[in-house]
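For reference, the structure discussed in these notes is given below.
Excluded from the complex is one protein chain; the other protein chains are retained at their positions.
On to chain A.
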Amino acid sequence: MIKLEKLSKVFETPGGGSVIAADQVSMEVPEGEICVLLGPSGCGKTTTLKMINGLIQKTSGKIWVAGCDTDEQDPVQLRRSIGYVIQQIGLFPNMTIEDNICVVPDLLGWDKTKSRRRAGELLELVNLDPGIFLKRYPKELSGGQQQRVGVIRALAADPPVLLMDEPFGAIDPINRAVIQDEFLKMQTELRKTIAFVSHDIDEAIKMADKIAIFKDGVLEQYDSPDDLLARPANDFIASFLGQDRTLKRLSLLQVQDVMFGDQVRVMARDDLEKARGLMREVGHKNIVMVGPRGRARGYLHLNDILDSTGKVEEHYQGLPATVNIRDDLRSAVSKMFRHDTTWLVCVDDEGFFKGSITQRAISHALGATYRDSDVATGAAAEAL
């Protein structure tokens, strides 16, 4: 959908020298995906983004947007077909929110009543009441509200491609998380192709289908967040991602990716003898007790019932915590630490028992990719 080929930008400096802001950047953003351009200040990510809609003239290379070579398009027409969001939001203070949202539809000559109705619908999409906000001016909105309007303004003419230049950079952390979530929810329905500039790694990991890391104008690595965190291509990327990059991967994996499914279980009316038998059979020290329809109710520990007799319901203990199978590992680990336990019962939205997850399994999942790539180094170390 967006394709860059050997894209370069050289700025002439007043002293007669030149600065290479983008150096032979080649990458492709597939349709419906979010690609985050990430890197320290002055790494060329914003320059690359602005070359896509021609705000910065490229020095050499090719750009295709939606299958068309941008060299063959009128830049003004091109920009009208690409949504654009900037960090400073850039709502026009002289226009009402309604007119701000309808800027591009008006430029395209759309029917006014149609575009005004769409403005209202878009406001509802970001939980702002059209009745209140349509006729307001930007200065009457809070920063977070303005940024929401900035995002839907880019969507007004329903462009297939969005360019976003640190769109959530100027918002306080709490609001930012809320707007990011709203935006991701919108994106699952809208499936826009998005190039997104950020300098915030956590934001990139949260938003991106793919991350492009830039340094000094060079595209250093272009990979999915998980691959990037697991296998940084060089020391710069490793240090940019941070010492705790493995922990960052926790938020990329879901509980259901790592849990042991189809676990043995007992019912309240089962005998303890049966529970002991099952535990010995599979070699576990714990067994989960489920309700009549399969909801997780409690658990038994082998050591507690070694010499006991009776029914499960007379001896079970309550579960300290359960974790949803669609939660990320980050919250699973957090729950384990909070309750000082090494395993958790995994349930679905209705509370049905789906499996269990252990600290061992998590550390194994995080370590797996390293072990693959460490085989060579490990062998080399042994040879010494």
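One rule holds for everything that comes next: a residue touches a chain if its C-beta (ideal position, glycine included) is under 8 Å from a C-beta of that chain, and two chains touch if they have at least 3 such contacts; residues count from 1.
Heads up, the rule we're going with is that contacts and distances are computed from a predicted model.
Looking at the choices "3-oxoacyl-[acyl-carrier-protein] synthase 2", "RNA polymerase subunit sigma-70", "C-type cytochrome biogenesis protein CcmI" or "Osmoprotectant transport system permease protein", the name in the UniProt record of the chain not drawn here is "Osmoprotectant transport system permease protein". Only one of A:Phe11, A:Phe92 or A:Phe337 touches the chain withheld from this view, namely A:Phe92. Of the candidate positions A:Val10, A:Met27 or A:Leu55, contact with the unshown chain belongs to A:Leu55.
Residue-wise, the contact with the chain that is not shown comes from A:Gln77, picked out of A:Ser60, A:Gln77, A:Asn127 or A:Thr309.
Residues of chain A that touch the chain left out of the display are 53, 55, 76-81, 84, 86-96, 103-104, 107, 137-139, 153-154, 163.
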